[in-house]
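Missing here is one protein chain; the remaining ones are kept as they sit in the complex.
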Amino acid sequence: MKKLILTTLLVFGFLATGAGQKKIVRLPDLPGYVTLKCDLHIHTVFSDGDVWPDVRVDEAIRDGLDAIAITDHIEYTPKKDYIKTDYNAAYNICRDYAAEKNLILIHGAEITRDMPPGHFNALFIEDASPLVRDSAYDAIAEAVKQGAFIQWNHPGWKAQEPDGIPKLYNIHLRLLNNGWINGIEFFNESEYYPLVLTFCQKYNLAVTGNSDIHGLISEFYTAPAYSNRPMTLVFAKERTLQALKEALFAGRTLVYFRDIIAGREDLALPFFQGCIRVSKPYMVTDKSIFFEITNNSDIPFQLVNGPVNAPPEIHLAPNSVTRVVVDRKFSGALLYDVKNIITGENKVLKAELRF
Amino acid sequence: MKKLILTTLLVFGFLATGAGQKKIVRLPDLPGYVTLKCDLHIHTVFSDGDVWPDVRVDEAIRDGLDAIAITDHIEYTPKKDYIKTDYNAAYNICRDYAAEKNLILIHGAEITRDMPPGHFNALFIEDASPLVRDSAYDAIAEAVKQGAFIQWNHPGWKAQEPDGIPKLYNIHLRLLNNGWINGIEFFNESEYYPLVLTFCQKYNLAVTGNSDIHGLISEFYTAPAYSNRPMTLVFAKERTLQALKEALFAGRTLVYFRDIIAGREDLALPFFQGCIRVSKPYMVTDKSIFFEITNNSDIPFQLVNGPVNAPPEIHLAPNSVTRVVVDRKFSGALLYDVKNIITGENKVLKAELRF
Amino acid sequence: MKKLILTTLLVFGFLATGAGQKKIVRLPDLPGYVTLKCDLHIHTVFSDGDVWPDVRVDEAIRDGLDAIAITDHIEYTPKKDYIKTDYNAAYNICRDYAAEKNLILIHGAEITRDMPPGHFNALFIEDASPLVRDSAYDAIAEAVKQGAFIQWNHPGWKAQEPDGIPKLYNIHLRLLNNGWINGIEFFNESEYYPLVLTFCQKYNLAVTGNSDIHGLISEFYTAPAYSNRPMTLVFAKERTLQALKEALFAGRTLVYFRDIIAGREDLALPFFQGCIRVSKPYMVTDKSIFFEITNNSDIPFQLVNGPVNAPPEIHLAPNSVTRVVVDRKFSGALLYDVKNIITGENKVLKAELRF
Partner (left out) sequence: MKKLILTTLLVFGFLATGAGQKKIVRLPDLPGYVTLKCDLHIHTVFSDGDVWPDVRVDEAIRDGLDAIAITDHIEYTPKKDYIKTDYNAAYNICRDYAAEKNLILIHGAEITRDMPPGHFNALFIEDASPLVRDSAYDAIAEAVKQGAFIQWNHPGWKAQEPDGIPKLYNIHLRLLNNGWINGIEFFNESEYYPLVLTFCQKYNLAVTGNSDIHGLISEFYTAPAYSNRPMTLVFAKERTLQALKEALFAGRTLVYFRDIIAGREDLALPFFQGCIRVSKPYMVTDKSIFFEITNNSDIPFQLVNGPVNAPPEIHLAPNSVTRVVVDRKFSGALLYDVKNIITGENKVLKAELRF
């Protein structure tokens, strides 16, 4: 009798390590929108990456992403002695594989130039070959002709901007004026560029955050240094390539990396509210009111600058319930700065807890 | 500019390790009921346990429990040379502490006798002192007088039943006849007793699963051997001590440990259905239909004995999405045995996936 | 004052995750020999693997290996529409990279045929191109002409031997007779073939254990299912390619995977003795003698079938000290079977503990 179940148990030891399954990344949808977790900047052996394109699909599935763009360099193909130059090969190779896995695959390419203007991803293209052009401007023009979303990549990359600060050169202003820059990376690999939030606000662009991975996701983004790979969170009307594209052009994005959310306040606020739930008080004494905050997301939130008669700081660990005690004398709004939701170059989200 | 955010990031390194927070255990509620995660068998230094009672509250909060019973032995107090004998002390010491932490604390005691009848927990008592009686029968009678829920502990414990198989002695039948046994442990510490399911069905008892912890939860229940401490899942009308008691007497429980759920089929089926969600097909080809199963719970499920034209086995990793491919020729019900949901001594749950 | 050190500490948070460093794999050398940890069966994008050859070097360094062989298939190059066929390319690409990292790189190729004779690795070759031959026999002959060590790969692979049991066909006997099979895989990927030990003893061959990796080592060999990738342990006179080759031809190998060591008893015994150290008694009472066994290796050992008046089983956790208590009445040799050191098809190592 016991034997029967013992077998069950032993077999189960190996069950949890199921391969090929998609992790649930606990991030909320926004009212009216589904949150698509995306990595819009990825390399393979078809430029200077280390892996065959299929690996990028497997990584994305494992990490719970909804969409990736494979964006090999147009102008940099160091493996060309061994791999024939075909700017559409990586996309073609894994298109069906991605479809079978229910991953949205974006056809992309990276226009790779010295600064200015630097590197640009052309996303949602039809054919990468015509992007081989002498001038960056012409290459971008060709991508735009194909309906591409143009993302300015790592604008403060120290290899191109030694002080790490993104700068708008004349060509950038010209591209912006044409509507030919549609998004900018705030997070790239392990870096971040605060000034990007100012650019996005001023020019009405989508903020993005991507891995720009060349090696292996699982070996680069390891705990405890990183709790996840960078993600562009896109708030789309539905989970389709078209809806994703519409949302990107509309700038409905936030970025998520290093336990930080960054982007527009009008998106960050409902996003934060979707992550947490404040309970009714479960105990009231002469001196104190006790309630709970449930953080149903994978993101730890750090609330600071609390009001009088309330805790100055509250740490909301991910996937956890935190007890909060305020003084009976407390009145007014329970307002906090959410230290790790960045809504501007020098600004963090202010959020009210209603219990 | 970059400095500002760098500070943010470094501070955050230490944030995730927030102490005192309650982990969200991902298990579904049932329609009309809230699922209370309980450990109904716990010791402290007031009998032969290793820790002060408050530690049991901290452990329970950390592990995401809703309720615990502290059930020190009445008849076994090996530390009495150092600790004064007071059968209510452990409960009294941590009552307020539990209340502040929003943990339901059950006043309990363990009536500790040779087999037969063995060990019994008296739960929801008012005063443990009158349980000091010469005969086990009288001690249980006294507990019943106080309105206690009587749980038969580890009925197949090898120290008392060398073959590991629970047996109903005359005294058990007499107690059952009186309605003085209300639940039995299927899981205790690291053991399990399949026959308990038969007893529970025959006598209409609540199945329970508890740690019987004497040492430290965090050191005994460690991965990979154990993914959680044993839990009695109680389906209560609300999250209160009274509702918990009502549900226990009504037998609305399942047990959860070692990646196994055990208990009544009428509870196990909606519980399983609450854990998983089957998507509409996301792709249909000439040959195959593709859909996804989301397992939103912490429990890995192993589906076996699948029908013709469908996968013979499906492993649903916890907190993950699994892709399933069935043949276009598939018709009928997509019925599986859920190998790790045990509904009888030799029976597992049968469940249909509707996509 | 405190500030100075605080800075030190914060910086250190990121230190431990040093990239590019080589893990110390704790396995002993044998008297007169250095233990080289090797993976003699590895694929890249140049046949049906997923990664660029350099990745294999990085993986090997991280995992603490001393040597790897890159052994792409001669007869199976499914990426040939994109990657030009060059059987030496993978070796040439990472030769200098491996040298810089102090990794011994073996030039290899896999002769890939239906069973019989199945798959064979030619190791220490000079040029893989001449191995393109119609008959397997001729391909192996060519490899032998180049001085190659010939390893029979996964002889019980179910795709080729449906019952999982390796079989010696006529061609194998012919190859053996020529001295053209020099080693056989006991471990391959996640499989093992006990009968290989019998073949190795009968024909005086080196036992080997390898990953045959196509995807990513770090994603395939994950805890808790696997504590390490498979390794061929080669007992060489020094840490050079030549000494490694000499040792392989001399059959001085053990294999290590799934917490199991397998191979010749005359190597397994000193290997085990090199892993553990038995202390003098630290306490003697009227009834008992207490001593410690230090297991200085990464391998957990399970000692079973102990003698009278001593523990029937002793578990020696890796990198740990275990206390052992024997009865004062104990006399004779403290002999145990080491359950996880396999020296024959149905035989485990017997070892004496001298305290």
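Labels for the chains are A, B and C, by order of writing; each one numbers its residues from 1.
In this text, a residue touches a chain if its C-beta (ideal position, glycine included) is under 8 Å from a C-beta of that chain, and two chains touch if they have at least 3 such contacts.
These numbers were taken from a predicted model, which means no experiment stands behind them.
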| item | value |
| --- | --- |
| Interface partners of the hidden chain - shown chains only, full complex considered | A, B, C |
| Listed residues C:Gln273, C:Thr294 or C:Asn309, member touching the removed chain | C:Thr294 |
| Contacting the left-out chain in the complete assembly, out of C:Leu195, C:Leu241 or C:Val278 | C:Leu195 |
| Residue among B:Asp54, B:Glu191, B:Glu246 or B:Glu265 that touches the chain left out of view | B:Asp54 |
| Touch list for chain C against the chain that is not drawn | 1-2, 4-5, 8-9, 11-13, 15-18, 20-24, 64, 99-102, 164-165, 192-195, 224, 227, 258-260, 282-283, 290, 292, 294, 296, 300, 302, 315-323, 339-340, 342, 345-346 |
| Interface with the undisplayed chain - residues on chain B | 13-14, 17, 45-46, 49-52, 54-55, 58, 62, 79, 82-84, 86, 89, 93, 215-216, 218-219, 222, 224-225 |
| Residues belonging to chain A that touch the chain removed from view | 10, 13, 223-224 |
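Note that in this section only the chains that are shown with their structure count from here on.
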| item | value |
| --- | --- |
| Whole-Å gap between the CA centroids of chain A and chain B | 38 |
| Centroid spacing, where centroids are CA-atom means, of chain A and chain C in whole angstrom | 40 |
| Junction residues of chain C - those touching two or more other chains | 13, 224 |
